[in-house]
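Every protein chain of the complex appears in place save one, which is left out.
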Amino acid sequence: MRQHGTWQGDGIYFGADYNPEQWPEQVWADDVALMRRAGVNLVSVGIFSWALLEPSPGRYEFDWLDRALDVLHAGGIHVDLATATASPPPWLAHRHPETLPRAVGGGVLWPGGRQAYCPSSPVFRERSLALVEAVADRYAEHPAVVMWHVSNELGCHNVHCYCDVSAEAFRGWLRERYGDLDRLNDAWGTAFWSQRYHDWAEINPPRSTLTIANPTQQLDFLRFSSDEQRAQLRAEREVLKRRVRQPVTTNFMIGMAKHMDYHSWTSDVDLVANDHYLMATDPYAHLGLSFAADQTRSVAGGDPWLLMEHSTSAVNWQPRNVAKTPGQLRRNSLTHVARGADGVLFFQWRASRAGAEKYHSALVPHAGPDTKVFDEVCRLGADLAALAEVRGSRVEAEVAILFDWEAWWGVELDSHPSVDVTYPDRMRALYDALWRAGVTADVVHPSADLSGYRLVLVPTLYLVRDADAEALHRYVAGGGTALVTYFSGIVDEHDHIRLGGYPGAFRELLGVRTEEFFPLLAGERVALDDGSTADVWTEWLHPVGAEVVASYEDGPLPGVPALTRHRVGDGTAWYLATRLDEAATDALVGRLITEAGVRPPAAAPTGVEVVRRRADDRSWLFVVNHTDAEATLDVTGTDLLTGQPCGGTLRVPAGEVAVVREEPAVSGAVPAGEPSPAAAA
Amino acid sequence: MRQHGTWQGDGIYFGADYNPEQWPEQVWADDVALMRRAGVNLVSVGIFSWALLEPSPGRYEFDWLDRALDVLHAGGIHVDLATATASPPPWLAHRHPETLPRAVGGGVLWPGGRQAYCPSSPVFRERSLALVEAVADRYAEHPAVVMWHVSNELGCHNVHCYCDVSAEAFRGWLRERYGDLDRLNDAWGTAFWSQRYHDWAEINPPRSTLTIANPTQQLDFLRFSSDEQRAQLRAEREVLKRRVRQPVTTNFMIGMAKHMDYHSWTSDVDLVANDHYLMATDPYAHLGLSFAADQTRSVAGGDPWLLMEHSTSAVNWQPRNVAKTPGQLRRNSLTHVARGADGVLFFQWRASRAGAEKYHSALVPHAGPDTKVFDEVCRLGADLAALAEVRGSRVEAEVAILFDWEAWWGVELDSHPSVDVTYPDRMRALYDALWRAGVTADVVHPSADLSGYRLVLVPTLYLVRDADAEALHRYVAGGGTALVTYFSGIVDEHDHIRLGGYPGAFRELLGVRTEEFFPLLAGERVALDDGSTADVWTEWLHPVGAEVVASYEDGPLPGVPALTRHRVGDGTAWYLATRLDEAATDALVGRLITEAGVRPPAAAPTGVEVVRRRADDRSWLFVVNHTDAEATLDVTGTDLLTGQPCGGTLRVPAGEVAVVREEPAVSGAVPAGEPSPAAAA
Partner (left out) sequence: MRQHGTWQGDGIYFGADYNPEQWPEQVWADDVALMRRAGVNLVSVGIFSWALLEPSPGRYEFDWLDRALDVLHAGGIHVDLATATASPPPWLAHRHPETLPRAVGGGVLWPGGRQAYCPSSPVFRERSLALVEAVADRYAEHPAVVMWHVSNELGCHNVHCYCDVSAEAFRGWLRERYGDLDRLNDAWGTAFWSQRYHDWAEINPPRSTLTIANPTQQLDFLRFSSDEQRAQLRAEREVLKRRVRQPVTTNFMIGMAKHMDYHSWTSDVDLVANDHYLMATDPYAHLGLSFAADQTRSVAGGDPWLLMEHSTSAVNWQPRNVAKTPGQLRRNSLTHVARGADGVLFFQWRASRAGAEKYHSALVPHAGPDTKVFDEVCRLGADLAALAEVRGSRVEAEVAILFDWEAWWGVELDSHPSVDVTYPDRMRALYDALWRAGVTADVVHPSADLSGYRLVLVPTLYLVRDADAEALHRYVAGGGTALVTYFSGIVDEHDHIRLGGYPGAFRELLGVRTEEFFPLLAGERVALDDGSTADVWTEWLHPVGAEVVASYEDGPLPGVPALTRHRVGDGTAWYLATRLDEAATDALVGRLITEAGVRPPAAAPTGVEVVRRRADDRSWLFVVNHTDAEATLDVTGTDLLTGQPCGGTLRVPAGEVAVVREEPAVSGAVPAGEPSPAAAA
């Protein structure tokens, strides 16, 4: 996927979305002066400029953009140039109302927000590609342009369209997938509820129904919808690739978006870029940030990636948009770098005066540059400049968490045993336990090569393909350690139950057989005989070879096993059949880490995040202190942010960050001398 | 209603919905073998088979069903054969989009679930009756078929359709009901808010409005909607009756469904069949089950009825689908038999691999027959076989609860004094108090003959016809005892207030006059001078002949009566003007039982359910122990389930059930020598 010359210049990219069209041209010069003061070296331009660039069909007006790019170039600011297709101008819907998307209930969704187009619309496709051609032709050789930015957050709002155009496209996609109707009927289980199709034309998207819609129809529609968004990316990329030499990307929303299967999109970008925002109501939002960063790196195959958007402070789209406290912007940004980002950009340069996102924070707030926010922006610019040498280095992990967007879609379909079983729930519970233990993880697709990991965690992998289940078995048999949590391995790719007892695909691996699920009521809690508690889920489980580690003391299934361990070949497979409380989850993950020989990069107090990046013969230790107290670590090297050497002991004040070039470098994720990964044994 | 020969064979029916089309034909032989092992003797076949039986319009494919019925017949399994009209195939909506129902807001409701047809659609009617003809012609003489099953849960999802076809049908129904527009205008009170109609064509269903919709328009639409469902039942029955000799039924949803007035449907079936499922969030779900069973028996006029569907364990359509604990399946099933069911069937035989209901429990779970569930199924089969002699016997009750679907519709219309006044609320409160007191009740329409009852309870009978109110008065005057709760007797059948003071229709009977309602705020609670508490409702009541039994101590109406008693002729009429807490409700019902001379069939600890069935010179006592402790009762006879005699003392272990053939038999609902019912006095 990666091509040479992805990064221009020497160091880490730093910048923002820049929308000069929102401001009088007199402001532009100030902008560039402030960018230089802050150390900004890359801005994304033109993302929502279609309506200005093509005010009426086929009439292009590039003059203003010419001037804007020239001003930036003169100031030494690189440009990530958008294809400008993110949101069509009002004339498109006016002239072609059939391009408007429709909601599941049939209602038209109108312009006035953004992205108001049917993703399957041939009219939209044609008009948007014409624009890409025009923009690419105009700016392919512009010296400011170092990168191309396809659309924006593809699928953020319009991923599911139920209009007739989408219906026709869905039918085409299904023909491609199934070839003949019998296979579709089998896959969708249409023998149930008299749903057998006898003509492709009878099929529709899963529009509003009187009652539960066919789950496989829903699942296939989710697949189709992700593919349609990807098709726009591929089509734009193709146009660009015939015209430009710079790398092409688009901004993913890993860590936030459910409905795009980014694993299938990585081959369509020259580098992976991601947007990430904190959720104010998540008390562990900074752990969520680390998760998103680790997952983005994993989607990028371990290559450096670009943080295309985050926020300097509050956003505008949550019910209560909490501002960042002093130092938080820096910790957030450098955590992304610690976990593999070689660029840190924001939405947006200057806070808007008008429009839907005017309360979204920016690098230059409404109050101007004499602000906490701009001060922190400048400090971050200096930090990133000091980290130039880190660029291109990589993060290595001994633990993998399996993640699959299709499994997410599957597990959250309706009419399941319990609405409390959601995909992010145990995903984050296991990740957070690793984080608190100081362990870095990759977040990989079930089909990934697991051989390099000491430990593999498998939260709620409801839907799993045979091959992937078998691969996990081989991994364990080869000496690996795995933990599978409840409601995993239940169905195949058609959402068909794997019969004979749960958790179907993993029954043999785990040495258990569950005959029946016993979900708990809201607020119901059970005790285990190891002193822990659990809620949401229990099941009637029989060990079939597995050793019982803990059982229920009360609840509907007293005495029934809740946690088991199964020796398989040279490895061990654990099964957790209930939703353990946080302390018990931490304890279990701690035990697995120890037994699997996983070691964090450095010993650090809880709440101090430590990640190592490494390149050839060098290594850097990122230390982010999220606590209220100074942290002390045993590290030898030079703190790039302060320029100070640390001779064995590093002190990181509360809320601060250090990035130490380790001297000597540490080779590998864990210090030398540690046992090597299981599969390599 | 009842015809001879309704039941085939000697005993209780036992079985399930069987959907062979969901499985490869190789599985069918296993199915029959397992059915025989379990003691299954009746299965419902073909309920959702339309799309397979008529893959394209007018082309029928019966071969697979021929084979399935033959396999069942060869195994000695009887068949309840569906007309297969429950859900139309996709081609119907594709070719006739006008058959699709529309929601109140105008949105189309699409195929993909089930029952996606407009109940007033002439196209649907024509196509469905053609299918019924074809199926009946094919299988009228098939030896496996012992019963016909019209459609399935008629009106479960599509009872209210607001499309133009429905609008036209609604207008026709209104013409039929009112004859001329003046009468409709009077009934609907269209002088209010400028709603007077001057042409039938101006009338529509109560589609989405800007504000409160006309209540009588809403009420008539509910009546119309129930009638339209009934019309499908009658139409299918008529086709069947010209072709087949076996009894015809359909599965009601008494105890769960609000919108079908089953009292008006009983003449359209040869035997009453019912579906019932537990609600996981109801802590008294087993009392709800008993209520549904008693009501079903009452709808059946006291004749034996068939439990057409319940579940072996969890369902799939609740937010958290709680599994049944060991023994619960048996208690549930035998409670239905205790209360008059002569057959116990389930949805469904084998848990689906795919589709919307794959997580619904079944007789054969995903994990196969080596499971708790299948073990309990087999045990139940043996139990039911042991109960063969009970078939045809009847349950008698000394207490009646009045129930009217129209009153339910009326009381839950919008813009009423308080949203907390719902129909099931006090219905279940009174029923549950009876249950806890060990007393069996009938649940009858207000027009029923009350003369045989010692006590009549009238919860929230908001809407009541003059004749029914007068009948209650006559019942009391004749020596009966009645309890009426608040917000009863308020309106006539047009939802017109009965003027002059509440509770209009019952003012004279109760000897009170209420001038104003004083509903309470959410969470507000008042104290009564008898130590009890109440919430939701109070009213400014004046005794006009009635004796005050309890009054408010605080709240908005201190000193005002809350509970009164009025001597009328030879009887007594109580009025409860507030929502008593549970303990006080139990105490009040206990007092009424005592004063009215009602006696439970046997003394038993709380939580031990005791019901008597009787036939000619025999009687059987069903004892269901819902407690955690062994229960001891004074009974003499033989426990049919164990085959053991019990000489005066019956011990029923915690969670277990006994069915004792009483020796000697007890004649009547209560032991001989007790005072006879009021009306017979």
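A and B label the chains in the order they appear, each numbered from 1.
We adopt the following convention: contacts are C-beta pairs under 8 Å (C-beta built on N, C-alpha and C of every residue); 3 or more make two chains touch, one makes a residue touch a chain.
Owing to the predicted nature of the structure, the values given are computational and were not obtained by experimental measurement.
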- Item | Options A:Leu72, A:Ala116 or A:Leu380, residue touching the unrepresented chain | A:Ala116
- Absent-chain contact - pick from B:Pro55, B:Gly368 or B:Pro417: B:Pro417
- Message: What does the interface between chain A and the hidden chain look like in terms of residue numbers?
- Response: 19, 21-22, 48-52, 55-56, 84, 86-91, 93-94, 101, 103, 105, 107-116, 156-158, 280-281, 313-314, 316-317, 319-323, 325, 351-359, 361, 365-368, 370-373
- Contacts of chain B with the missing chain: which residues? 105-107, 188-199, 201-204, 206-217, 415-420, 494-497, 499-502, 513-522, 540, 556
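Operating definition for what follows: only the chains that are shown with their structure count from here on.
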- Distance between chain centroids, defined by C-alpha means - chain A, chain B (Å): 50
